[in-house]
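Let me give you the structure first, and then I'll get to my questions.
With one protein chain removed, the remaining protein chains of the complex are shown where they sit.
Labels run A, B and C following the written order; every chain starts at residue 1.
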């Protein structure tokens, strides 16, 4: 090749390998769709010879399916030219000129990249659906399992495992909506934009778009080849997922460490000498994947920064590796986390035991005194503060407060049952039955609602996936379309 | 105050000042909505004395409108306690206890922050609508103004200014959709979630939400106080806008520098000695604002990273400054850019002149030879390459090619008119009339479609803005609601 | 002013306020140094009238000390012109023309910014020295306090508090070295570079540099006004400190939560109702400051990205706020953290108690069997694993293993003393006396070495601080220099 070694080694060769390994299917898909569209040009439909040439071209492209791109030759700068040569070797240059009609590497490349982005988007949707299913199933088993939620790194208030998990599911539902909205912005086809100004040949861009399973062509040809915002979308929705899941992972890691959450044996790593060691390594590694997602996405933000609108390398070939990498990191993190939610269990006994050792029901006792025993708000709080101090001086937690002690501190007389209930974490939870609260029946309603919403998402996903699958199958299997 | 100086100076004091300066209205709004909701509790509706106390409290809150929060007192950690003291000084502690009923600083703070985020979101929507209007108007004046779009930092192909600007409008339309979608995820009210588990008082959270102009309460109380994804949304949509606009700014800056685009006198800065100097400073400073937006948003991403789901400081008080800052930077950048689009003009003469000095119509000449003169694709390209080389050797651009020269190079005979048209940038554009292309009539159609879409966005914006305004007015002006 | 509102409101006005508030001293310093240098030009030394004018100018500049910059006037774009006007109003334009001789806003601004960066660098050095002192003092009190270091979020191995803290001190020592190296790269003066090509007047740039306390002038005038790497230095060393300290803060926060570390009363925040609540808020807020440092620095990285080498706004006026902000965030984080180290104490009892409940000495027991009882490596490990399992089945930790049980498991006979020592965390530590290990005498040696190194750093700091103070005092107090 006439190019300098620095250019070949650092640009052309790695790009060729990347395309051959990760984008060859999309390249053939895009070329096929373009040639089919060329086949509808008057110059072809009016000329049987041209029509035959286009058919030969489609056949040759179909024959390349299932093969690998050959190693890069010296005088071939990229995969596009490599395929051209393969076709020319088989059919001659004249036939292949129909491929080049109205086609530029600009619109071809952008289409290839967008197809890959669409595939990754669907994979991510699938992963989020899977994780939500796992979270909701875990929640379904723990609608009345007490969990002391911490605030300020201290025991805060009693809630339930299911209530906590439905909070996480809320995050995931919104992240899924982000990814789905990004899909919508991906769902338009650049092909036919040529270099940037479209072609003077009357190519039917709506037909091309439909062949590739897109809803429509991009409505402005400059936008088609120059916009990078669908890549930013991917990077940002990935970062949102990673940020949210880093928090969930943090909590699971803590609970796995203190025994509140028991990971399956295949997800922990032990020590040859210390059989009790159950290092929650899967969660540790999920955390690092999420951290890397947050960083690696910045490659895309820097690449598109302060460049001309019509520069195409920065978010074209030169950023595809970063997009693929961030996606893989996120998928790895989500797979690990999903496995940890599916193959793990909250330990009710440990959680209940921990709950009974905290003073987290203090606010409820004060509310009880106000509500049912005529104590003023200010007095009630002072009284409960004194009760907590009293228990601490005895070395016990507030749930072990005696009714007599309360009287001795100047409070009203409660029955043992009244006191026990006021101080019981489960009762604390049961009384919080306002909209969105942790009371079991309220949580069950939330869960039902979340399941319904998830099912709707699954149906939507199934619909777009199968639509795509049909379109691509028709494109790839010659003759299929007509049937 | 009993707190250490390090804590007061670095945390409590700056937070108090920030709330007093930027969030006091939202604080009073949230407190008022909560007290009104408390006013519907059975304990209040069943007890005339309690009802009167709640009315006094609402009156006292209304009286605080238009005043400033007093300077922080030594024993007052934050604005919430400062307002409590103001109210207690006026009404006594008993009345004020109704404010505290079922309220936590957690749900109160999150509501305040979400109200501020909602306000910023609307301001950003407004800015994007304004910029789109300016871009579309500029486009409307240049549907047939030739612009040579560069690729690889070299003249690429002819297109029109309007075609370019409609590409930019496409970016902006999608960014506006992102911001609007983020609004939807902001549109639910945390109040009533208390510390995290809701309250045992039967507070009507749907009523509270409606008072503050939210569509609904957050459906899970833990989600209400713990989720930070609506902040990530804000940061990410801002970054998307900034990234896209950094590219538009780059191009305008270049055109302002070479005279293709003339900024208004109020937007350039000169030199006392060199009257011809017209430094495009407004665009330079727009660029830096966009750069800072991209960076400052990372504060939010780091803050929420690897923290427990139930930690509230990191994206509560401690991140509000970053959110406000990024928003201000983006608004400043957009205002500068909008001013530069409104008060600036493309120079047709300069652009036309530049176009005629390029060889960017070479591909069209080749297409013409193929289409109308029976030359094969391969031959046509070789011929045009020779013609370009010939012109270069004569020191002229391709548009000055003679018909005889083409024949001398072995080509067919074209009439002068045929040749001129094939080499004319305007003709190049006119022939590209496929969907999304630059041909004037196609661009006019794109523009019409973009204007229609923009008008729909403006109506939507007007609807949500006026709905909010009505709700907040009713909340802030006592007695208004009933009318 | 003739500038458009968008430019005034978003650029000129906020820049003016920022300079007036944060950079006025540096502006006067730089102007004074320049005028003094002009005073040594032949045109001045050869002309008594010119010499007198320069003296009047220096006097007028000195008179501005202690005053505030007046509010921005309509026709004044920036602080430089505002000072010019103040001087002209007092002395007339002719005198002031000496200020402008060979001066550009480019080199003036860069000098002002570098002086501010130098001041911040010194403040950061001071903060790091303070924190290291606190860490070393805390370490000095705990050279034999047992701490179970966790790995994989599980008890890992016994070490001492001092050993842990000296690890942290190692991080801080290297961060201090980074900041100190950045100081070196700050220590050259841009003045005299004029717009970028220097002046045709023979200004003595070495003299100017000395007046401002710089070691030398920047050796290339384009480098003087165009380089931004000393700003990157600041941002990156701040990020390094923040990242490292986020980890230390994480650990302290955990220990403050479980009672191993007790923060002073002024650093925790309680609850009116739960007197036992000691929320470690100072550490929480330190964490958020470090998070924000990591993000806010990215503003500088984006600003300098993909811009021409000779563009000056991006890292000139438009980035100073970001630099100041990141510095303030870091200082706040370090002050909070230092307060938490100074006013806090590790609880030996709690730590010792926790240590005795772990199996973390298992490896040492195995080593003991190999070393002193002729058991092979493989057998020893199997034996200890069995012993751990045995203890777990009895519900006790390994330190409570009986000698008989070991024999029953097939092991050799150890005396009670041998067994107790092998299983004692303190003994585990004492035996690790290799270079860098936790054995008390080794840790004391490390501490001595760290103290010596710290003292050397303090002397260096004191030296550069006092040198600067002297230079600036001489500059600011007229006539001082000659004495």
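Please note the rule applied: contacts are C-beta pairs under 8 Å (C-beta built on N, C-alpha and C of every residue); 3 or more make two chains touch, one makes a residue touch a chain.
All values reported here derive from a predicted model rather than from experimental measurement.
Here the chain not displayed is in touch, across the complete complex, with A, B, C. Note on the undisplayed chain: of the listed residues C:47, C:89 or C:229, the one touching it is C:229.
Residue A:305 is the one among A:305, A:381 or A:432 that touches the chain not shown. Although one chain is not drawn, the whole complex shows that of C:45, C:376, C:413 or C:462 it is C:376 that touches it.
Per the touch definition above, the residue from C:35, C:429 or C:468 contacting the chain not shown is C:429.
Where chain B meets the missing chain, the touching residues are 151-154, 253-254, 256-257, 269, 272-281, 284, 298, 302, 305-307, 359, 362-363, 366, 381, 384-385, 388-389, 392. The set of chain C residues touching the chain not shown comprises 43, 93-94, 97, 100-101, 106, 149-153, 156-159, 163-164, 166-168, 170-171, 174-175, 177-178, 181, 185, 192-193, 195-203, 205-206, 217-224, 226-229, 232-233, 236, 239-240, 243-244, 246-248, 250-251, 254, 287, 291, 294, 298, 301, 304-313, 363-364, 367, 371, 376-378, 428-429, 431-432, 434-438, 446, 449.
Within the complete assembly, residues 2-7, 9-11, 77, 264-267, 269, 281-282, 284-285, 287-289, 291-292, 294-303, 305, 307, 311, 313-314, 318-319, 322, 325, 332, 335-336, 338-339, 343 of chain A touch the chain that is not shown.
Note that only the chains that are shown with their structure count from here on.
Mean C-alpha positions place chain B and chain C at a centre distance of 35 Å. In chain B, the residues touching two or more other chains are 287, 291, 294, 298, 301, 305, 307, 311, 313.
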